[in-house]
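Just one protein chain is left out here, and the rest sit where they should.
All chains are identified by letter, namely A, B and C, in their written order; residue positions are counted from 1 within each chain.
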Amino acid sequence: MSQPDTKFGEYGGQYVPEALMPAIEELTDAYRRYVLNNEAGFMDEFSERIEDFGGRPTPLQRAEQLSSRYGVDVYLKREDLLHGGAHKLNNALGQVLLAKYMGKERIIAETGAGQHGTATAMAAAHLDMPCEIYMGRRDINRQRPNVFRMRLNGAEVNPVDIGRGTLKEAISETMRDWATTVETTHYVIGSVVGPAPFPAMVRDFHAVISEEIRSQTAAKLGCLPGSVVACAGGGSNTMGAFAEFLGEDDVDLYAVEAGGSSLTVDEEAGVAPHSASLSTGEEGVLHGARTKLLQDRHGQIMESHSVSSGLDYSGVGPQLSHLVDEERVTPVDVGDDDALEAFHRLSQDEGIIPALETAHAFGFLETTLGPDGDGSVEFEEPVVVNVSGRGDKDLEAAIEETEARELENAPDMEVFE
Amino acid sequence: MSQPDTKFGEYGGQYVPEALMPAIEELTDAYRRYVLNNEAGFMDEFSERIEDFGGRPTPLQRAEQLSSRYGVDVYLKREDLLHGGAHKLNNALGQVLLAKYMGKERIIAETGAGQHGTATAMAAAHLDMPCEIYMGRRDINRQRPNVFRMRLNGAEVNPVDIGRGTLKEAISETMRDWATTVETTHYVIGSVVGPAPFPAMVRDFHAVISEEIRSQTAAKLGCLPGSVVACAGGGSNTMGAFAEFLGEDDVDLYAVEAGGSSLTVDEEAGVAPHSASLSTGEEGVLHGARTKLLQDRHGQIMESHSVSSGLDYSGVGPQLSHLVDEERVTPVDVGDDDALEAFHRLSQDEGIIPALETAHAFGFLETTLGPDGDGSVEFEEPVVVNVSGRGDKDLEAAIEETEARELENAPDMEVFE
Amino acid sequence: MPYLAAGDPDFESSLEYVEALAAGGADVIELGLPFSEPIAEGPTIQQAVVRSLEGGMTPERFFEFVAALDVDVPLVCMTYYNLIYQYGDEPVRSFVERAAEVGIEGVVVPDLPAEEADLLREACDEFGLDLIFIVAPTTAGDRLDRIMERVSGYVYVQARLGVTGARESLSDHTEETLARLEEYDVPKAVGFGISTGEHAASVVEAGADGVIVGSALIEIIAEGHETDDSTAAVAERIESLARELKAGAIEGGQRRPRPERT
Partner (left out) sequence: MPYLAAGDPDFESSLEYVEALAAGGADVIELGLPFSEPIAEGPTIQQAVVRSLEGGMTPERFFEFVAALDVDVPLVCMTYYNLIYQYGDEPVRSFVERAAEVGIEGVVVPDLPAEEADLLREACDEFGLDLIFIVAPTTAGDRLDRIMERVSGYVYVQARLGVTGARESLSDHTEETLARLEEYDVPKAVGFGISTGEHAASVVEAGADGVIVGSALIEIIAEGHETDDSTAAVAERIESLARELKAGAIEGGQRRPRPERT
C-alpha cells in the first residue's frame, strides 16, 4: 500500500487544534485507501468524472505568437479550459468525491480569487452536497463574478471581515468553522497547503496536469518538456504541473510568484507588498504546516499583496518550500505591472485571456526573454507554461488596475464606459 | 468534388446588394475548395486548431440529477467547455482561418450575446488578423463582460444604435460595413443565417458537435441518441448538433426557440415579445436569405424579444425552416420565466451555469417532463441536450431578470449587494 | 434623378417634396418604399426610413401616395425584396400589378441580385415595368454580362463601395465602372455619394446619362424636420438643390469630349 507523504524534509506536518486531529487522521486514512490505493474504484470514478464533467484532457497548444516573439518553442497547457475556468476543479472534484466516500454531509472551503470556491461549489452541486464558502471581503469585491457563480451553484458565501480580508483570513476562518463542525463536514482546502495529508493529496489530484503534459509532449514532439513554468500562490497548479517531472532531472521547473509592487517589506505595518514566500519567505508554521512564510521578525504573519487574488497569500505549499531548498525548483517572481502587461499580451497575441494569476507565468517569459528582458535564464525547450485559469473573473479588476498604470500594451478602454 | 448547398427547398438563396455578390461568389468558391474538398489541407488544419486552441473534443456527460428528475437518460454535450465558453468558436475559427486562406486582411462580425463576437475576436487574435465587431447598444448593456473580452482580445467593438439595438440591427450594420470593405474584408457571420454559402458553411464548421455526439454515444452506450435537443436563435448550435443525424430517422430533433414573455405579437408596435420564428414565423427574406421570419402583414421585420440576447433574433437559419416544413425537426418554444428557472436548476443541480440561450433547451425538458410538465412529448432515449454555452456572460442579466420575477428556485441574492 | 423616401417625414409634406423635385427639373424620380432593414442605406436614408415608418407608411399607403402625386415625371419604386414578396395574394406579382396600376414605371431592389430576380423580372415584363439593376464597382466579367442582359430602363451605377450617403468628394471608382459599362447600350445613372451640382457635372462628364441623388436631398428634409421649418420652405430648398443638380448635369454633358467623328 502506498503511504501518504506527511513531511517534505523539515516542511509540512500537522499544526492544528486538537479538535481537528481526529478528522485529519480519518482523512489521512481515506486518502491512503481511496486515492493512493484506488479502493472501491475511487480513482477510476474520479478520472471519469474529471473527464466528463470537467473536460479533461485539456489541450497542449503551441503558442505561435509567443514562440516567435521569444525565439523558443512555447507550449500552453490549457487548464483554463477546465470546467469553471481553472485547474482548481481537479482538486475540488477529487475532495468532494472523497468526502462523499467518507460519508461526510457538508462541504466547506475557503477561496481567494474565487476560483477554488467556484470549483468547489460546482463540484458540490454536481455531487449533491451542501456547501459553504468563506471569502475575504476584499476578495469578494475584487472577484464579484465568482461570488455570483458560487451563489448560483447553490453555495453559501460567507464574507470574512477580519484583517485585510484576503485568502489568509479566509483560510483561518474556514478552519474555525471546521473545528466546530468537523464530525459531519469536510474542509476542501484549495491549494497544496494546510496540514498533512492536504499538501500531498491536493498535489495528487492535480498531478493529472503533468501526466497529460508528459504524454502530450511525447505524442506531439517525442520528448519531455525542457522547462515547465507555472505561477505559484499556494502552489497547486504548480505542483500539478511539476509532479510527474520531479524525478526527471532534465526538466527545469520554474515557480513564478507574485512580486507585487515591490519585494521590500514594511515591517512596521506588517505588510509585504508582494507574495513571494518561496523567494523571500522564512520557515515558520501557518495554517497547519511548516513552510516558507512572509512573517516579521517576531513570527507574526505579514499581509501579502498581489494584483491577483489567487496569489495573494503569505504562505506556500510545504513541498514547494522543500523543492526550492533542494534546488529542484527555481523560484522567480513577477510584479504587478509585468503581470498586467502579460495579461494583455496573451489576450491580444494568442486570443487567450488568462487569469491574473496565470499572467505572472507569462510575465516571467517576457522579463527574461522579451525585447527588454534581462536574459537571466536559458530556457530548455520546449517550454511548457501552465495556463492555470482564464481571466473572465478578472475583467473588472484588470481594467481598473490597467487604468491606474501606464502600460505599453494596454488596450483602449473607451467603449467600456 | 462536393458542391455547396445554396437552397434548402425554397429557403436560402442570396438576397444581398450587388456590391457583395462578387465576394459571395469568391467565398462560395473558397468554401467548396477548402472546406468541402480539404484543399491545401484546410480542414486538417482547422481540426488541429479547434482541438488544440479550442479544446475539442468536448465531453458528453451524463446528467445525473436531471436524469433522475425526469426519469429519462439525459446526456449533456458540453460545448460550454469550448474556448470562449460557447460552441461559437467552431464557426469563428473556421471562418477566420478560411479568410486567411483567401488572403483577406480584416475580419468583421456582428454579435448578439457577444459570444460570437468574443469567439471571433479570439480566433482573430489567434490567427493574427485585425477584427471589428458590431454589437447593438442594448446587447452591449446586457452582455458587458463579452464587450470587455472582445476589447481585451484586441478587437474594436462598434456599438449599433439603430432600432432596438439587438442582433438584427447588428447584422444589418455589419453588412453595411462589408458592402464598403468587401475587397479586403471577410464577414464572419455568426450563425447559420445570411446568404449562401453561409448557412451551409457555418453548419459544416459546427457539424463536429454531432460527429462527436455520434461517436460518444456509440462508445459509451453503443447506440445513437434517441433525441437531440438544442436551443435555436439563428440555429448554429442547433444545426451543429443535428447535422450528423439528419439522415437518421430514428433520432428525434428538437429545436427550442425563445418563447419570450408571450407568443402573441403587437403588430402596431412592430414587436414580437418572443423569438419563435420557426414555430410562428412566416416565409420572407431577411439578411440575405429566404427563411421563416417574424414580420408584420406588410413584410416589415418585427423586433423580437428574449431574455437571452443570443436568441433574440427575428429570423432563423433557412435549413432549419426547411427541416421544420419537412417535419424532420420539431420546433418548440420556452419562455423567459421557464428559461430562467432552468438556468437556476442546471446551476444548482448539475453544477453547470448555462448560458441563458442554452437554458431554453433545459426549460423544454422541464415543461414537458418536470413535476408540472405537460407530458406533451415522449422522448426517445438517450436524450442529448446541447449545452451550447456557459453563463458567465449572463451573470448580471440573470440576476436582474431573476429579481424581477417570482421564480421557485431562485437563489438568495443577498450577499451580492 | 432624385431619390426620396415616400412619406418622410409625413404623407402630406412628402407629396409636396416630390412635387418640388419635379418642379426642379427631375427627369425620373426614385421613390423609396421604406423597409425596416435597409441594409444598403447609410445613416441619412435610414433615418428617413424611420421617420416614414413612424408616420405610418405601408406598401398600400405607398401606392396611395403615388396615386396622389401630381407630377409628370416617370416614377421608379425603390424597395427591398421582402416587401415585394409579401404584398397581396400572389408573391411579387401582386406588388408589381399594383405598382403598374398607380403609374410606377420601374423598380429597383437593392437586395435582389440578378440571380434571384426571375420572378420579379417576369412580373415586370407582364405589367410593363422596368427592372433596374445596380452595378457595383465590384461587378465585372460574367456577372456584369448577366446583369446587363436582364436590366431594363436604366442601370444604376453604384459610384463607390458601401452604402448610400452624401459625400464631400467623388469616388475614383465612378470612371472605372462607367468605362466598363461603355459597351452596353443602356442609360447609366450614377448614384451613391453625389451631393452637389459640381459632382453631377463631373459624373455626367465622365459618361453618365444621369445622376441619382438621395441623401443630400433627404438631409434638407431632416434639417427642416428638426428645426420645424414650414413645408413650403423645405420644398423650396429641395427644388433649388434639384435645380442645381440638373444644371450641373447639363453642364457636365456640355463638358463631355465630343465623340470624334471622322
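Methods note: a residue touches a chain if its C-beta (ideal position, glycine included) is under 8 Å from a C-beta of that chain, and two chains touch if they have at least 3 such contacts.
The structure presented is a predicted model; accordingly, all values stated were derived computationally and were not measured.
Engineer: By the document's own contact criterion, which visible chains does the hidden chain reach in the full complex?
Structural biologist: Touch partners of the hidden chain, whole complex considered, are A.
Engineer: From the list A:I140, A:A155 or A:V182, which touches the chain that is not on show?
Structural biologist: A:V182
Engineer: Considering the whole complex, which of A:P199, A:G288 or A:G335 touches the chain not shown?
Structural biologist: If we include the chain that is not displayed, A:G288 is the one touching it.
Engineer: Out of A:G9, A:G41, A:G71 or A:G299, which touches the unshown chain?
Structural biologist: Only one of A:G9, A:G41, A:G71 or A:G299 touches the chain omitted from view, namely A:G299.
Engineer: Pick out the residues on subunit A that sit against the missing chain.
Structural biologist: 13-23, 25, 162-163, 168, 172, 175-176, 179-183, 270, 284-288, 293, 295, 297-301
The criterion applied here is as follows: only the chains that are shown with their structure count from here on.
Engineer: If you average the CA coordinates per chain, which chain's centre is most distant from that of subunit C?
Structural biologist: So the farthest one, by centre of C-alpha atoms, is A.
Engineer: Could you state the distance in Å from the CA-based centre of subunit B to that of subunit C?
Structural biologist: Here the centre of subunit C sits 37 Å away from the centre of subunit B.
Engineer: Can you give the whole-Å distance between the Cα centres of subunit A and subunit C?
Structural biologist: Measuring from centre to centre gives 65 Å for this pair.
Engineer: Two-or-more-chain contact residues of subunit A, please, as numbers and ranges.
Structural biologist: none
Engineer: Quick check on subunit C: which residues sit in contact with 2+ other chains?
Structural biologist: Not one residue of subunit C touches more than one other chain, so the list is empty.
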